[in-house]
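With one protein chain held back, the other chains of the complex are shown just where they sit.
Right after this comes chain A.
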């Protein structure tokens, strides 16, 4: 099965994406990740204003079959959260790169972030 991997995003080994197209970095989980998890039924997000260090478990995505911690790939302060996914967790399945985003953070794209080509290679292994 092929998964959508937009060219203009950065990716992590743990299947988060980072969009640096706006003022702050927007974070979400990839199409591959949502497909692995299956039907998402619950999302817990960090607090706006919360300071996070790269690697912190800062959100929880729970599907019918599994609970998954989300680790922030970026150090910084949370500037916005997507409260829409709290009421409609299924947005992570239907639109992982759009309405299913998780939070925005004020910080830098990490050096070890993957480009779309490298991430595609990794998920196809």
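Keep this in mind: a contact is a pair of C-beta atoms (placed from the backbone, for glycine too) under 8 Å apart; a residue touches a chain by one contact, two chains touch by 3 or more; residues count from 1.
By definition in this document, contacts and distances are computed from a predicted model.
J.: For the chain omitted from this view, which of "Thiolase domain-containing protein", "Chemotaxis protein CheC", "Probable aminomethyltransferase" or "DNA polymerase II small subunit" is its UniProt protein name?
T.: "Probable aminomethyltransferase"
J.: If I consider the whole complex, including the chain that's not displayed, which of A:6, A:22, A:38 or A:84 touches that chain?
T.: A:38
J.: Suppose we count only contacts with the excluded chain; which residues of chain A make the list?
T.: So the residues of chain A touching the unseen chain are 1, 38-39, 41-42, 60, 62, 64-65, 67, 86, 93.
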